[in-house]
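Note that this complex is displayed minus one protein chain, with the remaining chains in position.
What follows is subunit A.
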Amino acid sequence: MHLDHQDTFPERHTYSAADPVRADGRRRALRIGLGGPVGTGKTATVAALCRALRDELSIAVVTNDIYTREDAEFLLREAVLPAERIAAVETGACPHTAIRDDISANLEAVEDLEAAFSAEGVGPLDLVLVESGGDNLTATFSKGLVDAQIFVIDVAGGDDIPRKGGPGVTTADLLVINKTDLAPYVGVDLEGMARDARAQRGELPVAFTALKAENGVKPVADWVRHQLAHWTADAA
């Protein structure tokens, strides 16, 4: 596994992808999208990332549910962040539309969160996590919405998913293969998954996680820190 990501963030030319620089000349928060099939652990990853990073970073979360606000409510119940840092977007039965084809509602949610935190003197946000509702293997985030994306799959979905590929698996900036603790029970070959993922993704990183384990999110948290270091360095 390697977590390095050499690419710097590409320049953005679309109108919707807000300038990486705020009106006050400071760089805006880094936006990271989390997508993947239903139930693979996207919300669990978001919750664990918030717990791991909230003391060092100012974080907000946007959830995209298929049905109303389940994910947002889970995060609230778990108290991973105060309520004012969590926003829920409704997607009209079509989560991939809201993160890829028509990103306006998500952009608004992100910008409203950013505005609230710049204005209130709490200090600006460093990181905004955008969770997609569970979807299919082709669901990816628009570059107009996020700066980098994580695709979360799990071992229980079958060890052939990395081999099947699809835009999520092949192009995401980080592929997370979650629930490795279940591998023995579902007869999954983790080595084979790693090999298939490498064949599909080339140099792009892959992280194996068991989120139920103590500090199981560490590889993902380290990757996020790395992205953020690049993001702020690019500002200088």
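By definition in this document, contacts are C-beta pairs under 8 Å (C-beta built on N, C-alpha and C of every residue); 3 or more make two chains touch, one makes a residue touch a chain; residues count from 1.
FYI, contacts and distances are computed from a predicted model.
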Which of the following names does UniProt give to the chain that is not shown: "Spermidine/putrescine transport system permease protein PotC", "Urease accessory protein UreF", "Fe-S cluster assembly protein SufD" or "Oxidoreductase"? "Urease accessory protein UreF"
Given that one chain is not shown, which residue among A:108, A:160 or A:222 touches it? A:108
Have a look at A:43, A:63, A:91 or A:132 and name the one touching the chain we're not showing. A:91
For the chain that got dropped from the picture, name the residues of subunit A it touches. 14-16, 66-68, 90-94, 97-98, 101-105, 107-108
